[in-house]
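With one protein chain held back, the other chains of the complex are shown just where they sit.
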Amino acid sequence: MPDDMARPLVRGGGGSRHLEASLSEPGAPVVGILGTGDFSRSLARRLVASGYQVVVGSRNPKRLSALFPEEAEVMSQLEAAGHADLVFVAVFPEHHSTLSQLKPALAGKTLVDVSNGLQINRDGPSNAQQLADLFPESFVVKGFNTISAWTLQTGPRDGSRQVFLCSDHHKAKSAVTQLCRRMGFVPVDMGFLSSSLEIENIPFYLFPSWHIPILCTLALFIFFYLYNFTRDVLHPYITERKSVFYKMPIETVNVTLPSVALVMLALVYLPGLSASYLQLWRGTKYSLFPNWLDRWLTRRKQFGLCSFLCAVLHAVYSLSLPMRKSARYKLLTAAFKQVKQGVEDSWVDEEVWRMELYLSVGIMALGLLSLLAVTSLPSVANAVNWREFSFIQSTLGYGALFMATLHTLLFGWDRAFSWDQYRFYLPPTFLLVLILPLGALLGRLALVLPCVALRLRQIRRGWERSQYIRFTLTDGGCHDRLEDASAV
Amino acid sequence: MPDDMARPLVRGGGGSRHLEASLSEPGAPVVGILGTGDFSRSLARRLVASGYQVVVGSRNPKRLSALFPEEAEVMSQLEAAGHADLVFVAVFPEHHSTLSQLKPALAGKTLVDVSNGLQINRDGPSNAQQLADLFPESFVVKGFNTISAWTLQTGPRDGSRQVFLCSDHHKAKSAVTQLCRRMGFVPVDMGFLSSSLEIENIPFYLFPSWHIPILCTLALFIFFYLYNFTRDVLHPYITERKSVFYKMPIETVNVTLPSVALVMLALVYLPGLSASYLQLWRGTKYSLFPNWLDRWLTRRKQFGLCSFLCAVLHAVYSLSLPMRKSARYKLLTAAFKQVKQGVEDSWVDEEVWRMELYLSVGIMALGLLSLLAVTSLPSVANAVNWREFSFIQSTLGYGALFMATLHTLLFGWDRAFSWDQYRFYLPPTFLLVLILPLGALLGRLALVLPCVALRLRQIRRGWERSQYIRFTLTDGGCHDRLEDASAV
Partner (left out) sequence: MPDDMARPLVRGGGGSRHLEASLSEPGAPVVGILGTGDFSRSLARRLVASGYQVVVGSRNPKRLSALFPEEAEVMSQLEAAGHADLVFVAVFPEHHSTLSQLKPALAGKTLVDVSNGLQINRDGPSNAQQLADLFPESFVVKGFNTISAWTLQTGPRDGSRQVFLCSDHHKAKSAVTQLCRRMGFVPVDMGFLSSSLEIENIPFYLFPSWHIPILCTLALFIFFYLYNFTRDVLHPYITERKSVFYKMPIETVNVTLPSVALVMLALVYLPGLSASYLQLWRGTKYSLFPNWLDRWLTRRKQFGLCSFLCAVLHAVYSLSLPMRKSARYKLLTAAFKQVKQGVEDSWVDEEVWRMELYLSVGIMALGLLSLLAVTSLPSVANAVNWREFSFIQSTLGYGALFMATLHTLLFGWDRAFSWDQYRFYLPPTFLLVLILPLGALLGRLALVLPCVALRLRQIRRGWERSQYIRFTLTDGGCHDRLEDASAV
């Protein structure tokens, strides 16, 4: 849990491990670096360790060479540009123009632009495109900007780190791709230099796919919290002058969290259902979904994980209920009353069954949700095949939704039918919560009806209501991946 | 948590980002695609983004070209086959024969068969083999069938996705391997085309390594649940007419889960012990284990994770016990009785100690099991070396087994010796449960005896009782990886 990466990464001259290597293999390829910051130094060190000869171009070679591994030669910028065929440009983009004197020396060479901007840039041109304009006779490749100096130093043990590359020059990109791989990174080809704007924006993203799910969770939380506060805290205060404000930090939160969790879980499955119904209605899969549905479909994992977080917090809050002083005081008061009234046993069988059942079902729902959450981890998701993934996310997922809905129904029991539950005419919270999940479950159930299921399968297999060629296939086992040749 | 992948993946013609690229680099290699389904479109898009020129062969080029990125040229099948040296065949396998007219155009070219069957196919021939028979003059490579259209589109950001490849033609396979890597996937060479049947079956696997462990867990759960139900619910009902059926959803489940967890944990360590004893008895490591043992050894991780799941559920169920209404009613009744009987303090020191101890040990066992479970995650397991992995799985693992066994022993306390615990002559559950774990612990202890340990180390180092060359090595630090040269 690092606070910052501010410490000097390269221990200058401490390269005892590579003492022998300092003569460098004569045949090793030469790579140049312009710039002498943290990034340059880490890059030089990594390149040397990967068997490259490194020349560093600096305005002040004498003063700074001590900071570089001794196998790397620090020289003037012009000399460095002359020595290497592949040159990393590691100076701030606002100073790219100071390099223009190197233009003849860099002509016909590959320049790797590793720079980032100061903020997100939506309009272009990108730093890399500006560099390409500045050096029209060089071959500019964008890349490595998403890699920190820190990763460059510690990388090879750390697993696969992706490097996004793009360039308009196929050969130059190939060369950088190879170098990248030899350094232990995983190159990802992003196409032409026009993608460089996107690549330069990557470091500025702050969980873009989480914005809507988190906002959604917060909005639901605030709504349900206020609703429960009104019913459970404000109502007794106003009607009976009974102060139960102590419920605010735990009890009110704890009835709010499961509401948010269940609604969010329903929101995971509603977009898929909407898509299916839209396809049934349109009679084809070849027209695009509306934009909002498209974006919603790609956020389902995030919605699911927000739901899981709320569910886990609900579990922890619930488990902590009996340890509170308030629970203890209430129990002692109840014991006192029971003794005073001479009631030996106040056992109510219905209450007992209700609680045993909804607890039990709730724990099972949480167990299923946990399995779903674990399979959302990238390394686990990568280890399962398509059928396994869809089994978990669809079959287990609807199982979890069903269990969570049942948990809420059992919690509600018959309270929807007792008038004193409608405080301030507000229905009990669980009634509001159940709308979407019940809708999702019924909607899913309708899709299982044989006639509907068959038609949907046909559509997913390429059938179109309005099409000139009609054909029917009886099995969708191919996972909707291929086009029937007769429609080609 | 996606419901389905049915939405149209490719937004036709929306390729504003690659506008400049539509002229395509003249030197870029040309890749052909036959078929125009979801998969073809995602593939085309990805290939274009990776810098390839793409030609798509369709029966109806005019109608469908709108669905493809504008940089891809949609043309007739014959034209497409003529333009490219590497052609993806993305039509349903049952329609492969409709392509036979392309035979001359595809001669000498590389065909990538991306198809899946409709169901698991154990006998062969595979689709790829049939395609190879159909196009004997082409070089068929099997691959990409495990990749969904979805992954093709979103892939490069998503980490390493493996593509299983096989072919009888080395050069063709190399070409596809390179293309695969350039698209950001991780090619895995599976050898000759005879492996294509296996590769085609991969998408149909539904957690094959989990079947036996899950069945085992279910069987143990049902057995112990019925056993506990008989002892804890049926016995009081029959002998005293006392109805405690409310115990079924939680209390009976909660005594069943730890039993399953502990037996399953013992089943993780028994196969390794069996293997060791078998090697000691046979006096060699060079003979094969029986098949069942072999399969059991490869399922240990799954057994362990099933055990962990039961243990976690047991913890959650246990923690939820005091919040139940039934616990509350019982406590109130106890308070009433205590007041009536004038007992100020009913404290029983032995009961207190027993519970504090078994709770404490139980939590420690759960902590150790959690560490084991976390290191089972692929990305964590990949980050540790062999010695660390074996330390966790063996040392920590036996530690967890010991703690869990101790938890059960402390829970049992002296109840094995009190006659009223043998309801219906059935011994307390914990006695049944302890058999396997105690066996495993004792069996492991015996292997630590110096004479046994030494012999086992010799055997693992290649020594054979019946062998003509006898040699002894005193240290197994080399992890049994190499053969002593004198036995070479």
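For reference, chains read A and B in written order, and residue numbers begin at 1 within each chain.
Please note the rule applied: a residue touches a chain if its C-beta (ideal position, glycine included) is under 8 Å from a C-beta of that chain, and two chains touch if they have at least 3 such contacts.
What you see is a predicted model, and the numbers here were worked out from it, not measured in a lab.
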Contact with the hidden chain, among B:77, B:393 or B:458, goes to B:393
Missing-chain contact among A:105, A:183, A:233 or A:401 belongs to A:183
Contact with the hidden chain, among B:130, B:279, B:326 or B:429, goes to B:279
Across A:219, A:238, A:316 or A:453, the one contacting the chain not displayed is A:316
For chain B, residues touching the missing partner are 157-160, 162, 164, 168, 170, 173, 177, 186, 188-192, 194-195, 198, 268-269, 271-273, 275-276, 279, 285-289, 293-294, 297, 300-301, 303-304, 315, 318-319, 321-322, 331, 334-335, 338-339, 343-349, 351-357, 359-360, 363, 366-367, 372, 376-380, 382-388, 390-391, 393-394, 397, 460, 462, 475, 477-488
On chain A, the omitted chain is touched by residues 1-8, 11-12, 17-21, 25, 27-28, 34-40, 48-51, 57-60, 67, 77, 90-92, 94-96, 98-99, 114-119, 146, 148-149, 156-162, 182-184, 202-207, 246-250, 253, 309, 313, 316-317, 319-320, 322-326, 328-329, 331-333, 335-337, 339-340, 377-380, 382-383
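One rule holds in what follows: only the chains that are shown with their structure count from here on.
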Expressed in whole Å, how far the mean CA point of chain A lies from that of chain B is 23
